[in-house]
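Missing here is one protein chain; the remaining ones are kept as they sit in the complex.
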Amino acid sequence: MITGQKFVEGKGTYVDDINLPGMLYMAIVRSPYSRAKIASLKGGLNSSDYEGRMASVGEGGSGEINIYSEPVFAQGYTSYLGQPVAAVFGEDRYKAEDLLNSVDVEYEPLKPVMEIDAALKADPIHPGTKNNILIDKWVGKEFKDTSSPIVLEDSFYNRRVATNPMEPRGVVATYDGNRLTMWASSQSSQSIKEGLVEAMNLSPDSVRVIQADTGGGFGLKGGLHPEYVIAAHAAMKYKRPVKWIETRSEHLSSSNPGRGARADIKIFAGKNGIINGVTGEVYVDAGAYGGFGEFAPRFIAYQLTGPYAIPNGYVRAIATLTNKVPQGPYRGAGRPEASYFIERMVDLLADELKMDPADVRIANMSSEPFKSPLGLEIGAAKPFFQDALKEFEYGKRFTSDTAGLGFFVLVPGIGPGEGARIKIEKGRVKVWLGGDTAGQGHQEFVRTLIREELGIASDLVELQLGDTDAVKRGVGAWGSRSAITAGAAVIAASGKIKDMVIKDFGDYSPENALSGSYDIDHFEEMKGTLNSFGANIAVADVSPLGAIRVKDCWSYYDVGRVLSKESVWGQIMGGIVQGIGQVVSEEIAYSDEGELLTGSIADSGVLSADQVPNFVVKVAENRSDLPHGVKGLGEAPTIGVPSALVRSIEKVTGKRIRDTPVRPEDIAEDF
Amino acid sequence: MGKIKVRVKINGKERSDEVEPRMLLAHYLRDVVGATGTHIGCDTSNCGACTVVMDGKAVKSCTVLVGQANGREIKTVEGLSQNGKLSKIQKAFLDKHGLQCGYCTSGMLMASYWLLKKNKKPTEEEIRRNLSGNLCRCTGYQNIVEAVKYASELIEKEGEEEEVVVESQ
Partner (left out) sequence: MNGIIYVIFIVSAMTITPSVFEYYTPSTMVEAVNLLEKYGDEAKLLAGGQSLIPLMKMRFASISHVIDISRIEEMDYIKEDSNRLSIGALTTVDELGSSVTIKNRYMIIKEAADQIADPLVRNMGTVGGNISHGDPANDLPAVMLSLDATFMVQGKNGGKEIKAEDFFVDSLITALEPNEILYEIRVPKMVKRQGGAYIKHKKSAGDFSVAAVASNIIVDGDGKIIKVGVALTSVGPTPIKSTRAEGILAGKKLTEELAAEAARSITEESDPVSDFYGSIDYKKKVLRFIIKESLVAAYKRAKEAQ
């Protein structure tokens, strides 16, 4: 059951609140170096006990294990600071940490490869491989443009950002001799199960993953992590339950951060502002192993024309291996990067032509649906954007001399659909979804849909936490997909229940439904796209020393039909602060020697209440063709805010901004 | 190494325990007392998820040794509602949607509870400043600030908690 009431009473059950008899606490010995040879290793559970590798599951996951898959324990050498080397187990968390000293590791530090450019030149970080290129593909179609009078080039970098949910990762694993049960802080119990099955070579029937109340995810908690496999292995080996709760410092060194994408972009345009083509390279810093990094560069490249009708596009998508923790999805997961890169180029073009940035954008918009040469399908952008300018009172309330505009297309992850189970029993309705809520408000849209589809009052409907035994098939809560896909599954399952009620009673009424017992587990297959538009406008104040203060931030997003106003507004306002954070402070940084410079949640740049303004949130409710009319939402603000805010900083300081976060010293006045 | 005896009053109830002196108040509350509403979100006294009120002042219980709490009165999130009735600050967080994942909520509530005890009508700026030691990754803070304002209005209209509890008894 998921309600706000239990949280304000302190009665949630997060994974660290789960205690089983005989439970061991796990602590991990981690590499203190970004790259080192392990000269000797004694003590704890380590690669001599468990040699397996990780399976790539969750958003953008291939499901595969390949030569670039991360070993669960470092094997012979370490490839990132914080990599698990060994695990120890104590009767409580204090004793587990006491035991960290019992593991003897001798490291021979090696020179780490810390940046994309260095990775391209350096010898391979993994023996037996040819180079540090994880993937290298072209997206789109080659074109020659010799006639465009304006050719602009620039380079941008979105540095790495920690996902930083307030609740760090954690699991409790237990094994009864036949079945492994794992409670997890999760966005997808289904993916974690799939990952355990693949990585540990277990039969699907022998693994159950149950979601605990989950204190935020933002992409991180949709996949498998080495510590989960270690805890599962230890529970099976020691025949005792094992708990692992991540510390924040472990989170900052060893959990998959997002962004870490660079681009060199070239656009060809006419003097009227119309862009004829875009080309360039997108580089993703995948970190030390494969996984999301294999997917990210192509996904960014695919979206590089943004909401614009650009007729030519040819983009090289590269992911490089570096001695950093593997990159993962973070709220937006490729979408904010693509939007940032193209929006920065559009602003550059506006400056080059001395046009208003709004006008350049309009010049590149279609009033018809458009399919880009990179494969991206969008609807008619122009009418929405013109509405957005009206909502912002652009030209009056905001002008281009201080305000930054951002316009984007949100590409929700729809395929292959989602699962939902509805069970009516004793006059109450329980619902399970294939993806796990981590605070986004799934309970609210589920209640709305059940009320509409089955006529059942919301207080009788309770969303349950994720459980792989409760729902046969599911995907996960990421990619702005839950209201779309899980919502569609709830509607389809409701339809089946209605049919059964009619069969039983001759007609449907909520009373009839509630007086019976029904149990429908349905996977709604979905494919195709359901892309939507959004716009932001932001105004920043910059002090002479380069301190950025956001004065105004307005949003106007097409969210389709609103199923729960509180949830929609909550998602937008929370996402805005993450978008601001990426620009003004958020970063996971290392020195050239591979030392972690951002070891506290404060240093990693999470903003506090006194550092952000109030926001103005507006939405367009343009219904989609789905029965419930919804569109994507959750990632909209992290896509739209950074480019708008960066533009404002650029206007206010007069300095071209290329990278995030913006460093104060780069924009401080000269004196 | 020796254990120490601590005697504390938690949410109005006295108790005493023998514990290792190295135990942090947050772990004492969670693992010994079983009051798991107090959360831990960082290791560096930044996030405030572990905020409790000790002798009338909001503190970060992950940065207090259990011995420091000896002889003191602790209020945790579990102690906010009285006789099954939500306190005003809890009600305000629910009504104003001041939470999403719920993880920072206990700390936000306790910091807000302390703020409203010392300042019944805080301005928006005072609310934001007073919550600057409590991080939230979900809400963007706006609804949390609204919730504190609303709780302040409720208190102005209906009086403080203790009075309500007395009336309801």
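All chains are identified by letter, namely A and B, in their written order; residue positions are counted from 1 within each chain.
Convention: a contact is a pair of C-beta atoms (placed from the backbone, for glycine too) under 8 Å apart; a residue touches a chain by one contact, two chains touch by 3 or more.
Remember, it's a predicted structure, so these values are computed and weren't measured experimentally.
The missing chain, though absent from the display, is touched by one residue of B:8, B:35 or B:64; that residue is B:64.
Within the full complex, the residue among A:264, A:356, A:504 or A:603 touching the omitted chain is A:603.
Of the candidate positions A:214, A:247 or A:364, contact with the unshown chain belongs to A:247.
The missing chain lies against subunit A, touching residues 27-28, 30, 32, 81-82, 93-94, 97-98, 100, 247-250, 253, 544-545, 547-548, 581, 584-586, 589, 595-600, 602-603, 605-608, 611, 664-665, 668, 671.
Contact between subunit B and the absent chain runs through residues 1-2, 4, 20-22, 24, 27, 40, 43-46, 48, 51, 57-60, 62-65, 67-68, 70, 111, 129-130, 132-134.
By definition in this document, only the chains that are shown with their structure count from here on.
Centroids built from CA atoms put subunit B at 31 Å from subunit A. Within the complex formed with subunit A, the residues of subunit B that make contact are 20, 22-23, 27, 30-31, 35-44, 46-47, 49, 76-78, 80-81, 86, 90, 93-94, 97, 99-106, 109, 125, 127-129, 131-145.
Those residues of subunit A whose C-beta lies close enough to touch subunit B in the complex are 4-14, 16-17, 92-94, 164-168, 213-216, 218, 247-249, 438-441, 566, 569-570, 573-578, 599-602, 606, 608-612, 614-615.
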